[in-house]
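Below is one structure, written out as structure tokens; the observations come after it.
Missing here: one protein chain of the complex. Every other protein chain is in place.
Chain IDs A and B follow the sequence of writing; residue 1 opens each chain.
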Amino acid sequence: MTENRFDHLRLDQVSRRFGGRAALEALDLSIAGGEFVALLGPSGCGKSTALNCLAGLLPLSGGSIWLDDRRIDTLPPEKRGFGMVFQNYALFPHLSVRRNVGFGLRMRRVSREETRRRVDEALRMVQLQQYADRLPGQLSGGQQQRVAIARAIVLEPPLVLMDEPLSNLDAALRLEMRTEIRRLHQSLGLTTVYVTHDQEEALSLADRLVILREGVVQQVGTPEELYRGPVNAYVAGFMGYRNLLPVQTDGGQGAVRVTAPGLAVTGTAREAVAGGPAVAAIRPEDFVVTDTGDNLISVDVEVVEYHGREQAVQGRLKGGQVIRLRSVDRLAPGDAVTVAVPADKLLVFAADADALAAAEAAAGGRSASPAAAPAGAAT
Amino acid sequence: MRQRALVARPGVWLVWAVMIFFLVNLAGVVAAVVVNSFSTRWFGSWWPAGLTGHHYADAWKEFALFDVLKVTLQVSLAVVVISALIGVPAAYALARRDFPGKRLVTLAFLLPIMVPPIAYGIPLATVLYKFHLGGTMWGVILANLVPSVPFVVLTMTPFIEQIDSKIEAAARMCGANTRAIFTTVLLPLLVPGVLAASILVLVRTVGMFELTFLTAGPSSQTLVVTLYYSMSAAGIRAPQAVDAMAVIYTLSMLVLLVIALRFVNPTQLVTRVGEQRERAE
């Protein structure tokens, strides 16, 4: 087990093009042994490309990958000795669960008794002992993914790669498997790189997050850092700031005045923004329904969803912009309410047409359901 | 049942009537040959004068059927094995890679199936005779490979596409090298498809008249060609013996087809592609 430990996995200017189009551009990333790193971004952002480059399934177009002092990007995948879990499980359909899990050991010519012992151990860890002799086709989706995880960890690889392992599962199973993956990581301490488009999944699992956009890293940090201080509107959009509003600003840093039709409030610019168009980012849960205080905004309520303790509300500003908020007070469609948002919870970023467009597209697609995407995150 | 109720009645009856008319006449065609092959004499009456089995013995002796069957078997097996060896790897490459000129390569594999066998068989026979292969068994094998290799490629490509390429990636991540992936993962998954394609090639080759007719010599004829010659040279031999031989041919094809249907559900040849597309979405 100890021989598989390493101190640092270093990606140095790793890039990958597909027929001239850059899928991944000059990715620099250092991963410490035992760390759990999540690559987060929408489909097409390059996160899976990065993972496949790391696995060796895709050759690099440039850059290098180092495991401590050993260069590994020239090695074929089978010589890197990493474990991998795929989105669609990719189990060998003609082999039993036991033989699937033991496949890697068989390739390494591990003795039969040793294989049996380690496969049993791995199956016990994912709680599938009683299914050892079934074929993958006879298992449910969640069970299949457990087999895939067992197959990846049985080798105790220096690095486990997970490519959206939970996105084929239904919501309840997803939560259960998330806990399972976290538990396995804590008990085995295997360094893990995890790719997902689900920010909640990434925030809850990872020690560190990497946000990618069109092949370029946007921000790297702990979940807390990213959640509290996104560096741009794009990252903010991913971190639960579901209201991204185009605004005008005088520019500056710190407390900044922003205006838009039906909106005149003070926000916070962590980094200096130039005067002119900008983006204001607000989380739905940071609004408070009140008539007094600063930063008041008038909202016409349009759609209300019942969520138990609170409501998910979609409304419009006087200027017509769609706004989503969460409210403990009971509201009804047609209500005109005033809400306040603390100045430190309203982040101001440089204008970003793409991020706004993406936010708008998401708003358009979900306008009927103000809470279709999870608004907050567990931190 | 529910679906049946949704469809208008007269249409259903018409379909069944046409089908039954076709099947009755088909049965008549087949029965006429079978009855004749067992008859002593049959001219103009509803039923032959008497029944006998000796035409089968005659056919076996007179047409040297044992040798003909041996040649047929040798040719067909050689075609099956070679077309699988050439076609399956090509299908793999076509299924797994997108490369410049892929459409051209696909077209090249489609043409031999789309052009009538006689149209390329005549120039092919000329070329084979030029290289002194015409009339030999190898000539017949090569000629029959021309439609068979593309057939294997075109049937195996969707089959391989349907095998998730991530499975190979998973095997690689488990430390399997190319050879190990082939023997432990790909081969077992390919067997059903290869078997199905092989049996279809076998049926096609045994039944392929035109190409064999154009390239075969007296010692390299397969059963279909022998049958054709014996029938077109009618008058020399009793027509009942020809019929007996035709029945033998049909029976052997029937055995092949029944085996084939055990392995392939004919209605699923194309569905596989559809399923694969669904999964990709």
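Operating definition for what follows: a contact is a pair of C-beta atoms (placed from the backbone, for glycine too) under 8 Å apart; a residue touches a chain by one contact, two chains touch by 3 or more.
One rule holds for everything that comes next: contacts and distances are computed from a predicted model.
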Chain not displayed: protein name in its UniProt record ("Flavocytochrome C", "ABC transporter permease", "Protein-export membrane protein SecF" or "Sulfur oxidation protein SoxY"): "ABC transporter permease"
Absent-chain contact - pick from B:V149, B:A169 or B:L189: B:V149
Of B:L124, B:V185 or B:L202, the residue in touch with the unshown chain: B:L124
Chain B, residues in touch with the chain not shown (by the definition above): 1, 3-4, 6-8, 11-12, 14-15, 18-19, 22-23, 25-26, 28-33, 36, 43-44, 46, 85-87, 89-90, 92-94, 96-100, 105, 108-109, 111-127, 142-143, 145-146, 149-150, 153, 177-178, 203, 207, 209-210, 213-214, 224, 227-228, 231-232, 239, 242-243, 246-247, 249-250, 253-254, 256-257, 261, 266-271, 273-274
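Criterion: only the chains that are shown with their structure count from here on.
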Complex contacts: residues of chain B adjacent to chain A: 164, 166-167, 169-177, 180, 184-185, 188-189
Footprint of chain B on chain A - complex, ascending: 55-57, 76-79, 81-84, 86, 88, 90-94, 103-104, 106-108, 148, 151-152, 155, 161
